[in-house]
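Of the protein chains in this complex, all but one are displayed in their positions.
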Amino acid sequence: MYEFLKNLDKRWIFLMMFLAVSVPIYIIGKTGKTFPEVPTLLAEATFQAIEELKEGDPILLSFDYDPASEGELAPMATAFVKHSCEKRLKIYFMALWPVGPQMIDDVIARVIRSDFPEMVYGVDYVNIGFKPGNEGVIKVIVTDLRELYTTDDKGTPIAQIPMMEGIHSVQDFKLVVNVSAGYAGTKEWVQYAVTPFPDKIKLVAGCTGVQAPLLYPYIPQQLPGLLGAIKGAAEYEKLVIDKYGGTNPDPKYLEAKRRMGPQLVAHILIIILVVLANVIYYIEKKREART
Amino acid sequence: MKRTVPLMITALGGFVLIVAYFIPATQGWGEVAAIWFDILAAIAFVLGGGNLLKIHLKKASDRAPGWGYSVITVLAFLTTLSVGLGKIGVNPNPMYPGFPLSGDYREIGSPFWWLYEYAFKPLTATMFAMLAFYIASAAFRAFRAKNVEAVLLLGTAFIILLGRTFAGVYLTSWLPDSLFGLRIENMTITIMSVFNTAGNRAIMIGIALGIDPIWGRGRSDPCTNS
Partner (left out) sequence: MRTFPVIFAIALCMLRPTGGEAQERVPPAPPEGLRAIDHPWDHGDRIDLSWDLSPDDPSRVGAYRIYRAERVDGPYEIIGRVGAGTNQFVAEKLERDRPYYIKVIAVAHDRSESAPARTAQPVAPTRQPFDGSRFWLSIVTLIFCGSVVFWINHARKGRPVKIRKIPGLEAVDEAVGRATEMGRPCLFIPGIQDMNDLQTIAGITVLSRVSQIAAEFDAKVEVPTCRSLVMTAAREAVQASYLAAGRPDAFNPDLIYYVTDEQFGYVAYLQGMMVRERPAACFYMGAFFAESLILAETGNTVGAIQIAGTAQPAQLPFFVAACDYTLIGEEFFAASAYLSGEPGQLGSLKGQDVGKTIVALGIIVGVVMYTLAHVVGLDTPLGAGLSQAVRYLREVILT
């Protein structure tokens, strides 16, 4: 047994990880049960930032992620849009990543067209699309959005979109929500939007797990709310669904909570693997010391 | 001349950006320099595309090892390029029905959308998902408690791993309120907001300072190799 574990083929580990993720997905899919979530202060702060807004307030959602991180970020993006629709905010979508517009289209189809068909494009929500330039885009639109964005994502001139009236820069939005998978993302929004205009621009964000530790230095002054990885998304989902989900919420608003099951099992597996590896290491050291 | 001109352009670009930051009258110069870079990058993209075709066509014609992958690469490249540029299968914009190319290439149901939705998206998501397997194998192979620092690091890792799931809440929920801070989910918050933040601030400062001399070191330009 010791020799087997000492020379354990990687493929056994891959198989264990596969089972650790797929079995909980199957069980949760069949039973519909999820683990309870207790929202942390950061998730509460993010929720409150949108909850404090009034009907008709403009909110900018910047979706800076791609299909690779969709698994981690799509649930929080869905929850953000759901929350904004329930609050009847004026929703403005944009993206700093080339495939961001596809992510926006997905969320619009999944949430707005499906559950809020009374919302009218151009009056209640608009997608101004992607512009290349990363932080260069942010630097321009914080003072003059129309210098860069002359049309929306479909090519309609900005002047012809009713809800663009009065919106000349990012400072005209009551809140900026950024869903970020890397560069360009939340860090650039903090550095080039919030820092030069701390009293005029308020930002909350959702990001991947690997990015979250890097954003903690900005909390709470520049970044009052942050959702880190699928855990943050699950906490935020709970807050949104508790308030607006009703007694039988749509499963698409519970995705993050469902994904916490495989996360728990996978984390426990990693802990077991590390402990096992260290036990083998110490046995080996003892044997070497004896010989 | 071949080395001097690029050196001078590099030095001038760096100098322009610094001056534009401090002297208001020159603010526009920095933006112009940034636009020039975007133009260069766009032209280089054509160069890169041509190079990609050249390399893979050569590999296929030479029947070099792995030439089958080169054939797939070339086919995928040309298919996506023609479907996207030519807007094949895309309905024209209702405002301009007489212009076939007036439609949106990302139109739902179009071949380009199909390639994105059923080829690109699953492949990209799969590559990212592979990280889960690799983290497990890396953890088993490399995470050894060889010294005190490693033990501390592993202990912290275990707390964070448990604290980010329901397991952490469950394991220490029995602790009384007086020992609130020892509950795993609260220890996770303390580690992230105190220790992690301090460490990240130090790394950010170090990296930011390390970047500065790169601009000034003309002699370290790779073209001069000195």
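For reference, chains read A and B in written order, and residue numbers begin at 1 within each chain.
In the analysis below, a residue touches a chain if its C-beta (ideal position, glycine included) is under 8 Å from a C-beta of that chain, and two chains touch if they have at least 3 such contacts.
Predicted model, so just to flag it, every value in this text is computed and none were measured.
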Have a look at B:35, B:71, B:85 or B:131 and name the one touching the chain we're not showing. B:131
Pick from B:47, B:95 or B:148: which residue touches the chain that isn't shown? B:47
In the complete assembly, which of B:9, B:23 or B:152 touches the absent chain? B:23
Absent chain, residues of subunit A that touch it: 10, 68-69, 182-183, 210-211, 213-214
Which subunit B residues touch the hidden chain? 3, 6, 18, 21-25, 27, 37, 40-41, 44-49, 51-52, 55, 58, 65-66, 69, 123-124, 127-128, 130-131, 134-135, 137-139, 141-143, 200, 203-207, 209-214, 216-217, 219-220, 222-226
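One rule holds for everything that comes next: only the chains that are shown with their structure count from here on.
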Quick check: how many Å separate the C-alpha centres of subunit A and subunit B? 17
In the complex of these two chains, what residues of subunit B are touching subunit A? 34, 38, 93, 104, 106, 108, 116, 120-121, 124-125, 127-129, 132-133, 135-137, 139-141, 143-145, 154, 157-158, 161-162, 164-167, 169, 185, 189, 192-193, 196-197, 200-201, 204
Subunit A - residues contacting subunit B, complex: 8, 10, 13-14, 16-18, 21, 35-38, 40-41, 66-71, 99, 101-102, 105, 132-133, 136, 154-155, 209, 212-214, 216-217, 219, 229, 231, 260, 263-264, 266-271, 273-274, 276-278, 281
